[in-house]
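The complex appears here without one of its protein chains, the remainder shown in place.
As written, the chain order gives the labels A and B, with residue 1 at the start of each chain.
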Amino acid sequence: MNADNPVVLEMRGIVKRFPGVVALDNVGFDVRRGEVHALLGENGAGKSTLMKILAGVYEADAGEIIFKGRRVSYHTPKQAQVAGITTIHQELNQIPLLTVTENIYLGSEITRGPLVHWRAMHKGARALLERLHLDVDPRVLVGSLGVGQQQMVEVAKALHHRSDIIIMDEPTAALSLREIDDLFAIIRDLRAAGVAIVYISHHLNEAFEIADRLTILRDGRHIATRAAADLTMDELIRLMVGRRLDEQFPKETAPRGRELLRVEGLTQGDRLRNISFSVHAGEVLGIAGLVGAGRTELLRAIFGADPIDAGAVYVDGGRAPIRSPRDAIRHGIVLLPEDRKQQGLIMGMAVRENVTLAVLRTLTRGPLIDRRRERALVGQYIQRIQIKVADPENLVSSLSGGNQQKIVLSKWMATAPRILLFDEPTRGIDVGAKVEIYRLINQFVANGGAVVMVSSELPEVIGMSDRIMVIHEGTVTGFVGRAEATQETLLEYATGHRKDEGHP
Amino acid sequence: MLQHRKVRLILLLMLVLAFTAAGIRAQETHYVGFVPPALTSPFHVAMVEGAQARADELGWTLEVQAPASEGDFAAFVTTVEQLLEKGVEAISINPIGTDSAITAVTSANERGVPILAHNFITPFSEGSVETYIGYDQWGGAAALAAYTCELIAGKHGSTPAETTGKVYILEGIDSIFSHRRTQGFNAGLEANCPNVEVVGSQSAEWLRTRGSEVAAIALQQNPDIDVFYGNSDEMAIGAALAAEQLGLVINQDFFAVGIDGNQPTLDLLSQGQFSATLGVDPFRMGVAVIDAMAAVFAGEEVPEITLTPSVVVTPDNLAAYLAGDLWTEPVAGAPETDNGLPTVP
Partner (left out) sequence: MERTAATSPSTGARSMRSIGRFLSNTGPLLVLLFMLAVLWTLSEAFRSPTSLMLLGLEAAAIGIVAAGQTYVILTGGIDLSVEAMVSFAGVIAAILIAGTNVAGGQIANGIPSYLAILIALSAGALIGAFQGVLITGLNMNPLIVTLGMRSILLGVSLVITNGAGINIQKDEFLSFMTQVIRIGEDGAIRVPMVLIIAVIIYFISWVVLRHTRFGRYTYAIGGNETSARLSGISVNLVKIRIYAISGLLAAVGGVLVMSRLVSGAYQNGTNMTLMSVAAVVIGGTALTGGKGGIWGTLVGVFIIRVVEQGMVYLSVPSNAKEIVLGVIIVLAVALDVLRRGDIPWLRMRRRAA
């Protein structure tokens, strides 16, 4: 369709290294005027890093960027935006307490003398919104809009900056099906107007639907760039994964033992409504659901990190009153949070200190910490969990995502837990380390533990769980066994289109 | 029923009359204001006590208000204006920045409320003040210096005119107060013991702790300092503590003298742990303020400057000082300005 359009952007030989990982290894990428170019790959493939280099968030270690025929390098997202490259992030970058107009014109206000020319700005904003068929008063606060509308405001902002390229990073993650249709209509309009769209998504169906060309990255390398018409879904998956599914998820089924954890009627405001389930020894219970369905909230509530309004938790058949993470840990329940840096680790501390943080009590002699026993324990876990670190005295901030996750895991393994609450176990972890994390999960349940695993990656949920609980808007919509689970079924439950009886 | 109403009405009328009478009586007794720079030093507390005692004797109502900390000039002016708003018939203020309180003075002038200044004899550049009541800092410091010369001469077995010796001065934070007290003391030394040398003069910020620090270092430079003089007693006390810590004995190896004559100083003096202080009797100064107000109310002539006495207090005359025997009635004096010259020519 647009195969003959001129190339507006070309990235050549891009290399980016982070401590412990080569995030991008000699990657090339080009975008033509008026095309939708999907950028695909697994977590950790390098999609976001590539786009962050383009948008001036990161600096490439090697390679060049040619935009509209000139070699460029941006140092801030602002510079890139002024030049014509706008990124619309997963996490929206708007200021909720400012109006739509103010957000669109942030940093480029129209002024008359020293004063802001409100009338002109509102008029301009209204025109932009009309172009997007968005029926929103530009004078309302952005915070009062829905997520889909907020995203449209970002698009309006991109239009305002006359962007040549709009990068959309997981734009549909938080949208309803109708909103997705609206978004696609707008993307087509923009394409017709000659704007190039770089579309990053996990949803391969979407990519096929909207994209003209597809570029696939894997493990930081460029694998292929094809026209969408020339590619089948099977081929695409093979290119993305580079191996068969059973290699990717080395699931081993452990014998199912007695019930370890039971949650009854757990309720927390509107976020969690009357949630009940149980997990047995030797079992991995996957929790699927859309962003905002309450998955993370559920794990945090069980762990005692947030207060609950009603409901009870039973461990080993006995009622376990949990009011703080300490109580949970005492009952053998631990949480591996989604955001490891902010909630799991103390980045400024050494590997040793992080690993022993939860078990210092057992490592003291009199009032003092017994350094020898502490070191021995850390050494033991470095070996057992296979943490790749030269010296346990190194700061955890210097490690790769996979190794950081292993440190969180070590910290908890040292407390001899029986129930792991695992939130996005492999987010931001490279492919090799993912498999290691999966094997550690296998090992844990094989030894009689139970795992509750939340993941946005449906293949991961399907590949690693014995049973899957799906939640939608804070309510359980159904349980699916490993054998019956497909992405389609789970999505039906997750979007609330399907709901089993007995889960009000 | 009707009867009752009448009785009630009469009772009410009587009540109203009684209050009116009380109001008229209050008019006769005077409601006056008194504003120290802050109540954070015993000096000002003592002055308030004096003023209060005299006001009680006269049956007046004295309202004392002060900012929370010295040097808060804005709060000071606000405090004065609040008291004026409350309807004081006269007010006395103790400003510490020379012209900082002009706004307060002009406010009082506009309302026709007599305003006095106490512990302060440096006339403002604007506004009219009934009288400035205070002591001569230069003269007092000079008198203290004269006594200091005697102490040094005694130590060295010589006469003031001939003796040599070393003096170290601990200054307050730069202000008219520290200037007058330092310059007056220097002049007094020059006049009485010209061969005595001032080996150093440093700020100790009016604080005992800083006085101690500065003096300890001064002794490193000059181990044979004869006298530490503080613009305030507190700094000199700090110096004495430092010297003692270094093994020196007060009133034998060295002397410590200062200005203020507050109770803590007088205690130390009576215990032989201090040498001499310039006593200005803040209690009686407070009394003098109320007396000056009474004179203004009575329409009597008051001098521009009402000079209160200051005396060098030593262990020998301490009892007399405490008894008030050394107090002399205030006299008309000359204004004090930061001009490096004696207050009274």
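Definition applied: a contact is a pair of C-beta atoms (placed from the backbone, for glycine too) under 8 Å apart; a residue touches a chain by one contact, two chains touch by 3 or more.
From a predicted model like this one, the values you see are computed outputs, not experimental measurements.
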Candidate in contact with the missing chain, chosen from A:Arg326, A:Lys388 or A:His497:
A:Arg326
Listed residues A:Arg12, A:Arg33, A:Arg131 or A:Lys341, member touching the removed chain
A:Lys341
Absent-chain contact - pick from B:Ser128, B:Thr159, B:Thr209 or B:Asn339
B:Thr209
Missing-chain contact, candidates A:Ala293, A:Ala358 or A:Val378, resolves to A:Ala358
Tell me which of B:Gly71, B:Gly97, B:Gly200 or B:Pro315 is the one touching the absent chain.
B:Gly200
Contact residues on subunit A toward the hidden chain run 18-19, 21, 23, 43-49, 52, 58-59, 75-76, 303, 305, 324-326, 328-329, 335, 337, 341-349, 353, 357-358, 360-361, 364, 367-369, 371, 397, 400-401, 404, 411, 415, 427-429
Subunit B residues that touch the omitted chain in the full complex:
39-42, 44-45, 68, 171, 173-174, 200, 202-203, 205, 207-209, 212-214, 216-221, 234, 237-238, 241, 245-246, 262-264, 266-268, 271
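Here, only the chains that are shown with their structure count from here on.
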How far is the middle of subunit A from the middle of subunit B, if each middle is the mean of its Cα atoms, in Å?
72
